[in-house]
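Missing here is one protein chain; the remaining ones are kept as they sit in the complex.
Which chain is which? They are A and B, in the order written, and residues in each are numbered from 1.
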Amino acid sequence: MKGSPRILFIVILMLGLAVVPLLADYFDEPFYTVMFSRMLILSIGAVSLNLILGFGGMVSFGHAVYLGIGSYMVGIGTLHAVEDGIDWMANGFIQIALAIVFSAITGLVIGAISLRTRGVYFIMITLAFSQMLYFVAVGNEKYGGDDGLSLYMRSDFNGLINIANDNSLYYLNFVILLFSLYISHRIINSRFGMMIRGAKSNEQRMRAIGFPVFRYQLVAFVIAGTLCGIAGVLSANQTEFVNPSVMHWTHSGDLIIMTVLGGLGTLFGPVIGAVAFLFLEEFLSEITEYWQLIFGPMLVLVVIFARGGIDGMLVGLDKWWHKLSSHSEKETG
Amino acid sequence: MKFRLLGALSLGAMLITQVAVAETVKIGFVTTLTGGAGAIGNDMRDAVELALDHLGRKMGNSDVQMFYEDDTFKPAVGKQKTEKLVKKDKVHFVTGYIWSHVLMASRNSAVGKGPFMITSNAGPGPVAGKLCHEDFFSASWQNDQTTMAMGEVLNQLGIKNLYIMAPNYAAGKGMVAGVTRTFKGNIVGKDMTKFPAQLDFSAELAKIRAAKPDAVFVFYPGKHGMQFFKQYSQAGLKGSIPLYSAFTVDSLSLPRMKDLAEDSLMTMFWAPDLDNAVNKRFVADYRKKTGRYPTFYAAQSYDTIMLINSAVTAVGGDLSNKDGMRDAMRKANFPSVRGAFKYGNNHFPIQNFYLRKAVKDVDGNYTTSIVKTVYTNHQDPYAKDCKMSW
Partner (left out) sequence: MNWILLLEQTLNGFQFGILLFLLAAGLTLIFGIMDLINLAHGSLYMMGAYFAATFTSWTDSFLLGALLAVPASMIFGMLVEMIALRTLYTRNHLDQVLATFGLILFFNEFVRLIWGPIGLDIPLPEVLNGSVDLFFGIRYPAFRLVIIAVGILVAFLLYLLVSRTKLGMLIRAGASNRQMVSALGVNINFLYTLVFGLGAALAGLAGLMAGPIMTVEIGMGEGILIITLVVIVIGGVGSIKGAFVAALLVGLIDTVGRSFLPDILGLFFSNDVADTAAPAISSMLIYLLMALILAIRPQGLFPPKGA
């Protein structure tokens, strides 16, 4: 009797996510496609944050900035496409490419300055940069300022997929989530990933051995930013609305909560966390208006007692299961 | 599967045998119920409930179901709530909307997706102009109109130098655009403050004192208005520079502002003492129900329900007949608290605007009363940008 409840759970979760639109259509509840679509997008954001936060130990309190950059690429692009007739700006591939470029540049600048500091100073300086960009968006009247921009239409993917349809957008999100999980998996298990993880547990030692820790961390910081920028493109298409609040510090905080809730430094932890977070938000708020009265202390309890988040609990479940099964094997054997 | 089929069959049977029982009218109401602006949303909810009481909780033969949602003053949340109302609750009308930026964010989730969208307060320029839509109606006004009236009033008063302050969001910009459109003197200073974060106006008040204008005009809805009047007086400006406002002094803030706002002048499309039978009944019953004077937010919410009722009764409760309901609403054929009015081609009211003054009533309660009519049958300046005609 082998097997792992944890892996079973993750497989069920991913398979479940794969069939959400079909179920939603069957029960004529299209709202759930939208809700889970949001989960997928934030999962991508959390997966990207996990690269630096979970594996690299860099507590960035400004990760939502990249969601904002990606979102504004879509908002600005469709605005110019519709109002000034610059058609290529509504093209989804170009928007993603621009989101990658701008996120990378932003990540490079923020990272190059922030990574010189440590501890709480790092947290605060990443926060400061995200606030600055937040206020840039607030002050930019041409692109809606504080009020934001309503999209005229969703991005155009050359007829390859028509994401005007919620289900198509859902599967685009799903595919990109799988892609980011794959990238994440490859990075963590590469030589590069080993360095990043090594620097988390003992930076001085890594430096003493002769690794250019700063440069490695900066590259990780930029990669995480660009992945999150892609999530931003999807997010704008999902909500068909872009405004500065997407990069507000509380939103960065949400991303951290999702990552920690699911399980820091594990491949699927952020996905579990994002799904759990939005699930709780939706259903606790259905039950009671005062849902944060429950959610707040729950967060405190998770931090204090459940180190490793939900994924940590699943690992615990695995251990218990293995003990149980080896016990029963002994009995039958 | 069998059960579903059976269910469908029996549902069909029910439809055949009981045609008389009409579908329930589902109305989504997106407003602000929590935080500093929560008082406004609660006021609107009271007015909606009063309107439903007046209708006997039915529209024609149809039952009515209300879905109140809290936008928490955030465009993104309002948008999500609208999406939920449309896709999950499948409402026929989505209304409410205090804030222009929340309305603008939510619009795409409702307009063209099935339900009618009716704003009960916010009236940003785009939805009255380029973005006008056959499924979108206003039960209030267009943002610029009220302050255009104020600009006229200031001209008549002979004000030469004016200082303007408003929050830096969609409605604030519209309000400022309105007053600058009609005011003929100099604008010696203008401050657009961060909304809703900024509540301390000390820096701006110092600038006003230094600029020495003949008058100050502000637009600060909700709690911001209260804070502004308070700080204006604390800074010693009250009494030395006259202060005019729009949507700032209302029945929610007046009992708390008291003499800070007494004799204060503002423009509006409606007032509690507007002389018509519908309004008298509305104000009297509202005061009986809540113990306070209704705000304009309440008046517009009451009208929203009456407008919906006129649509539903016109088609005999057949909610699939959207064309019929639209035609009915275009006639504005319902008892409105503002008296009779017409809809323009952009589905925004063509209506009167009055100058109002904050006063004490016979019992010593603070309220506002009409001084004079500024505009008769005024249409908003964006209507010409609207391609719709009917």
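Annotations
By definition in this document, contacts are C-beta pairs under 8 Å (C-beta built on N, C-alpha and C of every residue); 3 or more make two chains touch, one makes a residue touch a chain.
Since we're looking at a predicted model, the values are computed, not measured.
Among the displayed chains, contact with the absent chain in the complete complex occurs for A, B. Listed residues B:24, B:161, B:227 or B:321: the one in touch with the omitted chain is B:227.
When you scan A:135, A:211 or A:321 for touch with the missing chain, the hit is A:135.
Checked against the hidden chain, the listed residues A:24, A:79 or A:123 yield one contact partner: A:123. Touch with the chain that is not drawn comes from one residue among A:73, A:227, A:256 or A:275, which is A:256. Counting the whole complex, the residues of subunit A in touch with the unshown chain are 53, 59, 61, 113, 116-121, 123-125, 127-129, 131-132, 135-136, 138-141, 145, 249-250, 253, 256-257, 260, 290-293, 295-300, 302-304.
Touching residues on subunit B toward the chain that is not drawn are 33-36, 38-39, 42, 168, 173, 190-194, 197-200, 202-204, 206-207, 209-210, 223, 226-227, 231, 233-236, 256.
Quick note on the criterion: only the chains that are shown with their structure count from here on.
Taking the mean of the C-alpha atoms as each chain's centre, subunit A and subunit B sit 38 Å apart. By the touch criterion stated above, subunit B contacts subunit A in their complex at residues 74-76, 79-80, 83-84, 87-88, 100-101, 104-105, 107-109, 168-170, 194-195. Of all the residues in subunit A, the ones that touch subunit B in their complex are 29-31, 34, 138, 145-148, 150-151, 239-241, 243, 245-246.
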